[in-house]
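With one protein chain withheld, the remaining protein chains of the complex are depicted in position.
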Amino acid sequence: MSEKEIKNLEEIFEQRIARDEKIEPKDWMPEKYRKTHIRQISQHAHSEIIGMLPEGNWITRAPSLRRKVALLAKVQDEAGHGLYLYSACETLGISREELYEQLHTGKAKYSSIFNYPTLTWADMGAIGWLVDGAAIINQVPLCSTSYGPYARAMIRVCKEESFHQRQGYEIMISLANGTPEQKEMAQDALNRWWWPSLMMLGPTDAESVHTAQSMKWKLKRKTNDELRQQFIDQTVPQADLIGLTIPDPDLKWNEETKRYDFGEIDWDEFWQVVKGHGPCNKQRLSARVDAWEEGEWVRDAAMAYAKKQEDKKLKKAI
Amino acid sequence: MMKNENIIQYIYGIADNALILGQRLSELCGHGPILEVDIAMTNMALDLLGQTRSYYQYAAQLSGEEKTEDDVAFLRLEKQYRNVLLVEQPNKHFGYIITRQFFYDVFHLLLLEELQNSKDETLSAIAKKGIKEVSYHQRFSSDWIKRLGDGTAESHNKIQEAVDDLWQYTDELFHMTEDDAIALENGVGVDTATLKEKYNNRIKEVLEEASLVVPETKWFQKGGKQGIHSEHMGYLLADLQYMQRTYPNMKW
Partner (left out) sequence: MKNNWPLWEVFVRSKNGLEHRHFGSVHAADAEMALENARDVYTRRNEGVSIWVVESKNITATNPENSGELFEPAQDKIYRHPTFYSLPDEVKHM
């Protein structure tokens, strides 16, 4: 194809998206669109899978049977969501194994928040309430993103995730209404997870490299700063309601803007964790690599067995 | 007439297996050999923990004290857990996980098929619901036994190793405790001893199809049903009971 022809196709393509038409797997798409989508969808999938680990850390120690099954179902949902997203990504012509390869070699990124440790049971509450809360804010707009398979995966994810945040907030309510020890546990978890949750919504707009292009392709509908503000505005009253204190001395209701003003985010910490220096980066990745490598003989066996069965069938037919 | 305490002990003899096996399976969430299998094993864990809750809620109610399912699950001493040694065996590798599951599933299904005829309506209802879940578990684990047994040379060796190691824990499944005998006499419980032949046939059938050998062990381990567990149990309970023991008398 000549450069002019490609240019023409690109224009038609951008117009389709502007008209809110969906792009489907076999449609022509600019290489950059394909690559950007592989990057974002796989990052999202990796985050779900790595995200199973910090919460998985407490499944065996959950304090009641009711909490145990709820947490187990929640972490399992994350596996499901990772799977839906890998499936969506595979429609772009890349295999799940290749995506794993990128994750395992550190080439692909995932949400940095999962590099923080889960130290108490209250962290299960804080993660559900804050981390899932922030994730939902990010994800709901993606249900109408331009790439069909991604949008459909996100609709399923959002539908299933509706219980996750409630599950977390309910844990926090129980702790906040409990003994002084429990309340302290809840406050401590909020203290540790608040700032990472704000960072989770991405670098400030000034620093964000992808925003303009992503907006055009509906991979983003709002900027990081807008999402962050939305998250803070909805979360602060929820903390007030259960008597917990947001660990930000500069947090203040602004009568004029009708929003909360908040303190400076430690972006240095954010970039350090992104670069691999968070408390659990190595541990998280090696847990995934181990599971994959230790599973190889199992996957191979299933393939060998399937082939033998197929051969048997063929022999019978002859 | 059967005393509530006998029924409670009888329930523990069934439900503790579901709890401990469910706990073992929950350890794997996030660490499976492939996402699809990870999700499948968690489904089994959820089934087992769901069954556990039904049994324990009933046991708590029978106790006549103000007990909850959680008191039953978390606040007993190791000696008071009545699960068989099989289910507490660790997740050494996927071959062990599948073999342990298979050895238990086959028994579990036979047990529930009888228990659904119990004169005790609650137990009968729990069994009826469980049969559907456990039928699927048995299908899942049998299929995997075949895949691993008749897969590669490596998988064959690994699964045979697990079969050889875990077979010694299967005979205990059929031992009748005193409470089992009382439950049986009263039409509440199941005569597990009579399930052994069916069990051995079913196991043999699948193992042979998987080109695996049924071990010729003459010596079997026992003790779990009397509360005499393996060294693994203490660590499992340390995890399971951690919160309830560290922060007693709190609501979560």
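The chains carry the letters A and B, assigned in the order they are written, with residues numbered from 1 in each.
To be clear about the criterion, a contact is a pair of C-beta atoms (placed from the backbone, for glycine too) under 8 Å apart; a residue touches a chain by one contact, two chains touch by 3 or more.
Note that this is a predicted model, so its numbers are computed, not measured.
Student: Among the chains included here, which ones are touched by the excluded chain in the whole complex?
Tutor: A, B
Student: Given the contact definition stated above, which residue among B:N6, B:Q23 or B:N43 touches the chain not shown here?
Tutor: In the complete complex, the chain left out is touched by residue B:N43.
Student: With the missing chain put back, one of A:Y33, A:W58 or A:Y84 would touch it. Which one?
Tutor: Considering the complete complex, A:Y84 is the one touching the chain left out.
Student: Check each of B:F140, B:F174, B:Y199 or B:W252 against the chain that is not shown and name the one that touches it.
Tutor: Considering all chains, including the one not shown, the answer is B:F140.
Student: List the chain B residues touching the unshown chain?
Tutor: On the side of chain B, residues 34-37, 39-40, 43, 139-140, 143, 147 touch the unshown chain.
Student: Applying the definition given at the start, please give the residues of chain A touching the unseen chain.
Tutor: Interface residues of chain A facing the absent chain: 24, 26-28, 76-77, 80, 83-84, 87, 90, 95-97, 152-153, 156, 160, 299-300, 302-306, 309-310.
To be clear about the criterion, only the chains that are shown with their structure count from here on.
Student: Quick one: which bits of chain B touch chain A in the complex? Just the residue numbers, please.
Tutor: Result: residues 23, 26-27, 29-39, 42-43, 45-46, 49-50, 52-53, 56, 69-70, 73-74, 93-94, 146-148, 150-152, 154-155, 158, 239-240, 242-244, 247, 250-252 of chain B touch chain A.
Student: For chain A, which residues are in contact with chain B within the complex?
Tutor: Touch list, chain A to chain B: 49, 52-53, 56, 59-69, 72-73, 75-76, 79-80, 82-83, 86, 121, 171, 174-175, 178-179, 181-182, 287, 290-292, 294-305, 308.
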